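Every protein chain except one is present and positioned as in the full complex.
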Amino acid sequence: MSALSLKTYGMLAEFGTPADIFEAAMRCRDAGFSKWDVYTPFPIHGMDEAMGLRKSPVGWFTFCGGFTGFFSGMTMIWYMNGFDYPLVVGGKPLFTPLYAFPVSYELTILLSAFGTLFGMFFLNRLPKFYNPLFKNLRFRKATDDRYFIVIESADPKFSVEATRAFLTDSCHATAVELVED
Amino acid sequence: MNPALRISNNWMAFFAIAALFLTARLFGAEHTDSHPVANAVEHAGHGHDHGSAAESVSQFSLKQIAHSYLTAYMFTLSLCVGCLFLSLAHHLFDAGWSASIRRVTDTISSLLFPWMTFLVFPIIGFAWHGDLYGWFYTDPASDHSLDVKKVLFNRETFSVLLPGVIALLGLVGGTLRKWSVAQDKDGAAHWTSKSRKLAAGGIFLFAFGTTLVCFFLMKSLQHQFFSTMYGVYYFAGSVWVTLITLYILTMYLSQPGKPLEKVYFKRQQQDLAVLFFAFTVFYAYIHFSQYFLIWNAALPEETFWYVLREVGSWKWVGMTIIFGHFFVPFLLLLNQDIKRNMAVMVPVAVWAWLMHYLDMTYNVMPVLHPAGLKLTFWDPLLWIAMVSILGALFRRKYQTAAPYPLRDPRLNEAVTHHEVPTSAARSASASTH
Amino acid sequence: MASSSASQPSRHPTSKGVVGSQSTPTPTLKVANAPRELEREPLVLNNRSIGWITNAIAGVCENPMPMWWWPAFILSFGGMMTMFSLIAYLVSTGVGVWGLNQPAAWAWDITNFVFWIGIGHAGTLISAVLFLLRQKWRTSVNRAAEAMTIFAVACAGIFPVFHTGRVWFALLPGYLIPFPNANEIWPQFRSPLLWDVFAVSTYGTVSLLFWYVGLIPDLATLRDRAKGFMRRFFYGLFSLGWTGSNRHWSNYEKAYLLLAGLSTPLVLSVHSIVSFDFAVSVVPGWHTTIFPPYFVAGAIFSGFGMVLTLLIPLRSLFKLHDIITLRHVELMCKVLLATGSIVGYAYGMEFFIAWYGGSPYELYAFKNRAFGPYWWSYWAMISCNVISPHFFWFKKLRVSVVFVWIVSIFVNIGMWFERFVIIVTSLHRDYLPSSWGYFTPTWVDVMTFAGSFGLFMTLFLLFIRFLPVIAISEVKGVTPQADPHHPLGGAKEHH
Partner (left out) sequence: MSDIFPKWTNKLPAMVGVAGAILVPTILAGITYYFTPKYTRVGYQPKQPVAFSHAIHAGQLGMDCRYCHTDVDKSWFSNIPASETCMRCHSLVAKDSPKLALVRESYSTGKPIPWVQIHKTPDYVYFNHSVHVARGISCVKCHGEIQKMDEVYHSKPLSMGFCLECHRQPENHIRPNEFVTQLDWAGEFDGKKAVHDWKVQPGISCSTCHR
């Protein structure tokens, strides 16, 4: 197995319906695999629980972005209009959060959005242009209307025969094949 | 329900009002022709140091009672118009998830007629008596801002139009409820179609009616002030407090053994909390915009309203509203899971009631107590009394029909509007599909 | 943070997610189905399969463009080039080539700016607000509407930027963008015009991000179907190596939800801030507190008008009737009705308060709008914005696509006039009759505005040519075939 695993990336199993892959995902979860994933053309409701995934932490990136945005906005405006070059305009105070609010608000949103997007990219390790799965022609249907499970050979519980049998017999995959790295 | 108790509910309102007048009389409140309220407004309007007339309002005076009563009334009215809006919105949006709580909103909004209509008469009485609105006894010839709108702002129009509009709104709510109850029997689609048509017209009546009512009742305390946003502002706060009230009410009603148990689920409750969150932001947006635009333009004919509310402790009331009405619920409810956490949501609901009451106080009371917030025992007393009356009336009326629209065409969606079963719950729920 | 990264294996593979793991009481209540006439129509008609959806949508940008596309593109491109030439003319000659001058120092430029920004708002509303409200019908129209948003913001930006005349000063660091500079000056944050800079640029950026995030899975679909090298390379590049991994979907969906949650207050703030341009002033007819929500409602109103104007031909030309159904058209008509009514309320409230407030200047401004020299623009606005949406109370009219299309154009016209009315009628009569004037656009004004439609349509036609016009993965996700607990999704009865 060790000689083989240098060349194989994992075992690819194809499924025909969301219900089938949902069932299979729960079996994989319960079988105790750790390096495996489900590939679907659209997010399937409840799949996170079926796979036993934890809640996505993207929200923290958003929060940090927003927090930075709001306070950098307020600080910037205080520094620029209230401290570094104080000018009285329109009889308004040199600094008050009131007039600083619109811009700080926009910066909150802007940096939250950046935090969200780049946080998501970071968590998903994207962009990742090369992926062994892309070499598999069958897998191209993963963005169309087929559903796949890949159990990676790096998983400690992986073995070519047993995993193939597990995916075929227990999970009822319609097709199972090895993917090379 | 005990018939004797029912009667007492029925007449509670009458007794309460009678007691108010009596108490005030007993403690020697007096009515003078000088109309200190009017004077206070005028002085405040011109930015002068107001006379001592308003300062010396005795806590047993009719003026104090009138203002406390008005504040309490505005609070309860909020709940009724908020529910009316939700009922109208349900029909207009052809919503599904809210079908199971629609009987609740229908019932509360139907209390606008006759009960809330009836409860507005003391306000009209106070006004005629000279205890509330300065413009009631101001000669339009001496006041430009009153003169221009005397077509609308005269005692007779006020006294007829105000209860009339509230009654009309109540009739819309009552009719929606009646048709929904009728549908319980035959399940016919035409009730829904009719309700939609009524809601279509009703939403316009609601928009203009609510605006007029809050202009008449609250804004006209300082009739010189004008803001196009004011109606939206009252609407936003009303729906806000209504949503959290419904959240708690429906949570109670869906307890095991309670009538909504089988048709109302966590997901719908979460939806109410999400809407409450949305209105937290919406209210802040509306109020901030109103303040911000007035602050920026700095026109004296508008700023005086806020200037009066930045005197003494009113400034801190304002700050409390900014933080308590917006930041506290906003930050608390950012997290999705919190929206189902009763240990948080119940205190938030209590807090929201306090905040909305404070918001109404902020609108009403500075006219009477320009020096700062001054609470008297009337405020909690009348507030609790009025909410209790409304609560009792709701309870009575809610029991006269099924607790939810039994054969509503969207009820099916509402009862299936719950989480996609998790892996654990799935095997149990799979059989129902 | 890294340990919880989704591409890493979860440390507790058997642990269940936190969301919704508390089991919900299963309804034992049997409720009758809705009467036949009140049944909801499905979102995708004719029970189309998942694969059919991929083929139908991806086919639009994979097959050669139909014949009409080329003349449409050439015409739009010509319009765009006209606009660019006129801008070059303006920059080299001076901003005087536009007709605006004292007292109407703002006129067509700001009208066009607000008009285009408003158009954009429907895209964000559909993509973000309806997403938060779980209105699943949005999936059929959100992609095109978001594209429209971005193109509209691009058109909008042109007008205020070139109104500055010496554009390089607007773009140099330190003038609009806070950046250290030799003049040691900072932008003036008390000015609503600067708020605009931040609001519009944030809006453009976030809309672009949101649109792009939505596109990633669909670009992967196109990549996997692509034949030629160029297509494979570019779709491959922009899809960033998306595989459809559920660990990715998990973060992706959260990010999408958050972006929707951010876009919603953003879209409210953008047009509110645009309204501040007017409302913080003391100009009669401009300074009114209802402006922020009223502008937002108007923006959504105009935006939905434009969405309908674009999508009704699109669904016919590309035979997408099963995905953009009559129900979608009907629902959008209802949004028009709702926002049109809010706008009507605001018009009424403005007039009412002008009377109620007792300020003679304010009242004059409004009387002058309706009966002054620009009366025709006011009544054009009223008839297009207040009257025309009320046809949509009738279902027959809501599902008549030709009628809807015509009304949607009237809505666009009406909302352009609304901005024109607000801006020009309030300015053209200053406080002193000696400062009165009458604004007339020059041919450069007219052609620049017409050319901006060329820019908009050029971008939109290129979008149709190269990108999926409907969100493929999202439409799939709302079909019953995608639900693992629905018989069509393969769920078996467990009895």
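Structure notes:
To keep things simple, chains are lettered A, B and C as they appear, and every chain counts its residues starting from 1.
Everything below uses one rule, namely that a residue touches a chain if its C-beta (ideal position, glycine included) is under 8 Å from a C-beta of that chain, and two chains touch if they have at least 3 such contacts.
Predicted model only: the values in this text are computed from it and were never measured.
Considering the whole complex, the hidden chain is in touch with A, C. Set against the missing chain, the residues C:Met65, C:Met81, C:Ala154 or C:Ile185 yield one that touches it, C:Ile185. If you put the missing chain back, the residues of chain A touching it would be 85, 87-88, 126-132, 134-135. Mapped onto chain C, the footprint of the missing chain covers residues 172-173, 179-185, 223-224, 229, 232-233, 236, 241.
Assume only the chains that are shown with their structure count from here on.
Set side by side, the interfaces A-C and A-B show unequal numbers of C-beta pairs in contact, with more at A-C. For this pair, chain B with chain C, the centres built from the Cα atoms lie 34 Å apart. Work out the mean CA point of chain A and of chain C, and you get 27 Å between them. The geometric centre of chain A is 44 Å away from that of chain B, both derived from CA atoms. Counting only residues that touch two or more partner chains, chain C has 16-21, 265, 276, 483, 485, 491. Residue numbers of chain B whose C-beta contacts span two or more other chains: 292, 296, 420-423, 426. The touching residues of chain A, when paired with chain C in their complex, are 16-22, 25, 29-30, 32-49, 51-60, 62, 76-77, 80-81, 84-85, 87, 89-90, 92, 99-100, 102-103, 105-107, 109-110, 112-114, 116-117, 119-131, 133-134, 140-145, 155. Chain B meets chain C in the complex at residues 92, 144-145, 147-149, 152, 187-189, 192, 200, 203-204, 207-208, 211, 226-232, 262-263, 265-267, 274, 281, 285-286, 289-290, 292-294, 296-297, 299, 301, 336-337, 407, 409-412, 415-416, 418-433.
Partner chain A is touched in their complex by these residues of chain C: 1, 4-7, 9-10, 12-21, 49-51, 54, 178, 184-192, 194-195, 198-199, 202, 205-206, 209-210, 213, 217, 220-221, 223-225, 236-237, 240-255, 258-259, 262, 265-266, 269, 273, 276, 472-474, 476-477, 481-485, 489-492.
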